[in-house]
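As you look at this complex, bear in mind that one protein chain is not there, while each of the others sits in place.
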Amino acid sequence: MLRREILTIAALSLLPVVAFAQDTVKIGLILPMTGQQASTGKQIDAAVKLYQAQHGTTVAGKKVEVILKDDTSVPDVTKRLAQELVVNDKVAVLAGFGITPSAMATAPIATQAKVPEVVMAAGTSSITEASPFVVRTSFTLAQSAVPMAEWAVKNGIKRVVTMVSDYGPGIDAEKSFSDRFKAEGGTIIENLRVPMRAPDFAPVLQKAADTKADALFVFVPSGAGAQFVKQFVERGLDKGGMKLIATGDVTDDDQLAGMGDAVVGVINAHNYSANHDSALNKSYVEAFRKANGGLRPNFMSVGGYDGMHLIYEALKKTGGDASGDKLMAAMKGLAWESPRGPISIDPDTRDIVQNIYIRKVEKKDGELYNVEFATIPNVKDPVKAAKK
Amino acid sequence: MDVALETRNLGKRFGGLVATNGVSFKLERGARHALIGPNGAGKTTFVNLLTGVLAPSAGRVLLEDEDITGLRPETRVRRGLVRTFQINQLFADLTPLETLALAAGERLGYGGRWWPPVGGRTVAREIEHVATRFGLGDVLDRRTDTLPYGKQRLLEIAVAFACAPRVLLLDEPAAGVPAAERQDILDAIAALPADVSVLLIEHDMDLVFSFAQRISVLVDGALLVEGTPAEIEADPRVRAVYLGEAGHG
Amino acid sequence: MATILFDGVAYGMLMFILACGLAVTLGLMNFVNLAHGAFAMAGGYVTVTLMDRWGVPFLACLPAAFVASAALGLVLERTLYRHLYGRDHLEQVLFSIGLVFIAVATTDYFMGSSQRNITLPSWLQGRREILGVSVGLYRSFLIVVCGALALGLQLGLTRTRFGSRLRAAVDDARVARGLGIPVGLVFAATFAVGSGLAGLGGALGVELLGLDPYFPMKFLIYFLIVVAVGGTSGIMGPFLAALLLGIADVAGKYYLSSALGGFVIYLVLIVVLVLRPHGLFARAR
Partner (left out) sequence: MSVTASFSRRARWRLPEIVFWLLAFAALLLPPGKHLLLNEIAILALFALSLDLILGYAGIISLGHAAFFGTGAYAAGLFCKLVTPDPHTGLAVAIVVAAALGAATSLLVLRGSDLTRLMVTLAVALVLHEVANALPLWTGGADGLQGMTVGPLLGHFDFDLYGRTAYAYSLVTLFVLFLLARRIVHSPFGLSLMAIRRNPLRASALGVPNRSRLIAVYTLSAAYAGAAGALLAQTTAYVSLEVLDFQRSADVLLALIIGGTGWLYGGLAGAIAFKVLQDVLSASAPQFWMFWMGLFLVVLALVGRERLGQGVRGLLAKVMP
């Protein structure tokens, strides 16, 4: 009796768990809807809803159903939810993933169940290497940090202090910025790190001020950016001639409007600005704001929006066949115009290729925006590019 | 002369307050000795110093000629220095059976065992013996806080007895007990084995004079006088202390 | 060096205002109120909303934040908290964590989950040289305001009739009632003032600490540290503890590398509490 039971389990686990020839294609959307990362989850959720409102819920004859789950940014919960979505709900695609560990924890499920994992937010380079079924529509930190380093060298910045939050993405940003900056002939005076639980930036800023560098390169997770910039200005570092350069997380569109005039003039590099000048983006921003009580879409939202687009387009290509291998094959190499500009999925790495814009915070029509003034086209993830 | 418990120049200060002041005291083997003193004389501090709850600022404590000044309370108990509590400090929601099993188990060295269930044969026999002696046999399975107060005070003494004391400190054993149940307590105390040395800390003069062969008087943290009941009764200093404390004694 | 010290003092002072209400409820009233930060958050959101939506000047928002949080504290004390006085600590934990959850979810629902910011009036922005030390104007403002409040609290607790009534009520509620002290009212008023101060701290802290719906959880640990290190026998202990915390935190991060700077404060906490279980500044018992 027990033996038969065991055999059944063993047999079951050999079957790929995918819904064939069903009329509905389910997408399991796992996001942090509560907890410190809740704003990420809300932006992506809103963008996914907007995409479906604009493009309908039927594609290639199939009805697309999104099942939203809250993982509270706890990776083991993410993994369990992903497993349940695959086993119980028979989802064809897993999507979302607010933080890197959540995406990493889920990668083995994607491999085992042959279900595409569309990463819409998490930004550590190595995620796409964790499973052949991972594809990313957000960005990698190095994608922003490396162009920032190149721009800095070209614009007469010679000596830089870096300051990053002390965790995976921060260290990624620090390393990729520093390596490129040094390679281009610049000098890194010091690499400063702040603990994640760091309510007060005063000490590190004081340390940075003491170095008298030309510029301070900074990455802090979206949310801590405003405090950081304010304290930077309060310390008088801007007047002391130190430039502030950053990845775009620091001047996140989500909060930029409320940051105050202190942030005006901050130079940063990123993949998306709500101020991006294209017809598509204008209508995107307008529709997003209308649907969400005036909330401004940020770089997380386009990750969700484009992720949905990727899934829809792949389904069109396969003619509605939602099996994992076919979907993955269809996703590789897809290129389209996103609200952020032209983007594509690198067929080799399954990571996103996109323009990176150098921006400056300015006041337009009484509101603060990241205004793009230089474009580095078709940036691939520099970390993976360097490995080749 | 055989000394069971001795203090040499024992002192304790709390900040500027001297609670025990150079007390040198001897309890003879098999003694029935009482320690009296007005409120605030430092009796509680003295007991806490003897049992190791407090560390003295000066002086030594000796149990049967061995220095126990630095020992922990539980080690002193295992060496035979056991006390009862004045205010009820029994485990309210445990049964007398469990409380006695705890005391007996620790004494017999079973206390730290984690595999066998409570109450091996040796411990069970011990409990029956103690329960019979103190008339607790019929209430062993009830929650302690549901027992009549007199029974609780008896349990207090029984638990101390289960620790196999060589020196027993009885802290106001009959305080608060209704008159009807009082005799049981007095009988239990009177029936303690002769080789157990007893120090009675007490307010109740009737009890003191009916029980004690010797009496020490503690005033302001220091020993005022020591002697037989007759000597104490006649001592003018003791009278002065007790008359000075209106309405007590 | 002087600048670091100054920054630390300002940060510590802010922590004190945020945490002193907890020192009173936990220390004097023996109530484990883990929801204390929710009142601070309320004050913060009152300020942000008043400034953003109605353009109320910053200075006018501070008393408003105090009053709003105090009122909220009073209402909750009268309706909910008072039923849990004298109950098991674990039930108080359950209750106050539940309250935190409700506060977080409600705030998230109405105010959104993004960080909120305020723009200080220009006279509070920037820096000045004072006695050769370059100091931030807002931090100076914090030190003056919080220092005055701390002094006022200490005097209020030791020199006024209300203070002596509170101490009597805390020492022995039954005796105090016998003396004709309205214990329930004294507790309610104390709770309200503590909540109000937290609200004021929340308003003052938006600029330095930021504000989002998870504020009560993020800073709970810091409040508890202030109370635990300061001891629970009065106001001065937590005050000194908050200063120490502020200076140690800032100096630790400045002088040590990040990896060490992150937990130096916790190591200090462990050492202090192992050596002085009742807090660094508690009177010996």
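Each chain gets a letter, A, B and C, in the order it is written, and its residues are counted from 1.
The rule we apply is simple: a contact is a pair of C-beta atoms (placed from the backbone, for glycine too) under 8 Å apart; a residue touches a chain by one contact, two chains touch by 3 or more.
Nothing here was measured: the structure is a model prediction, and the numbers come from that model.
Trainee: Which displayed chains does the hidden chain touch?
Mentor: A, B, C
Trainee: Taking the entire complex into account, which one of B:18, B:62 or B:124 touches the absent chain?
Mentor: Considering all chains, including the one not shown, the answer is B:124.
Trainee: Using the touch definition up top, pick the residue from A:168, A:186, A:324 or A:382 that touches the left-out chain.
Mentor: Only one listed residue reaches the unshown chain, and that is A:168.
Trainee: Which parts of subunit A are in contact with the chain that was left out?
Mentor: 5-6, 9-10, 12-13, 17, 31, 33-34, 38, 42, 68-70, 73-77, 79-80, 83-84, 86-88, 100-101, 104-105, 108-109, 112-113, 124, 126, 130, 166-169, 171, 195-196
Trainee: Extract the touching residues of subunit C with respect to the undisplayed chain.
Mentor: 26, 32, 80, 83-84, 87, 89-95, 97-106, 108-109, 221, 224-225, 227-228, 232, 259, 262-263, 266-267, 269-270, 273-274, 277-278
Trainee: For subunit B, which positions touch the chain that isn't shown here?
Mentor: Contact residues on subunit B toward the absent chain are 51, 53, 72-75, 77-78, 82-83, 85, 89-94, 97-99, 101-103, 105-107, 110-119, 121, 124, 127-128, 131, 140-141, 159, 163.
The working rule: only the chains that are shown with their structure count from here on.
Trainee: Which neighbours does subunit B have in common with subunit C?
Mentor: Chains in contact with subunit B as well as subunit C: not a single one.
Trainee: Farthest from subunit C in C-alpha centre terms, which chain would that be?
Mentor: Of all the other chains, the one whose centre lies farthest from subunit C is B.
Trainee: Quick one: most central chain, C-alpha centroids?
Mentor: The most central chain, going by mean C-alpha position, is C.
Trainee: Could you state the distance in Å from the CA-based centre of subunit B to that of subunit C?
Mentor: 48
Trainee: What whole-number Å value describes the gap between the mean CA coordinates of subunit A and subunit C?
Mentor: Computed value for the inter-centroid distance: 36 Å.
Trainee: What residues of subunit A sit close enough to touch subunit C in their complex?
Mentor: 34-36, 38-39, 42, 166, 192-195, 197-200, 202-204, 206-207, 223-227, 230-231, 233-236, 254-255, 258-262, 295
Trainee: Would you mind writing out the residues of subunit C in touch with subunit A in their complex?
Mentor: 3-4, 7-8, 11, 52, 104-105, 108, 112-120, 125-127, 134, 136, 138, 207-210, 212-214, 218-219, 222, 249-254, 257-259, 261-262
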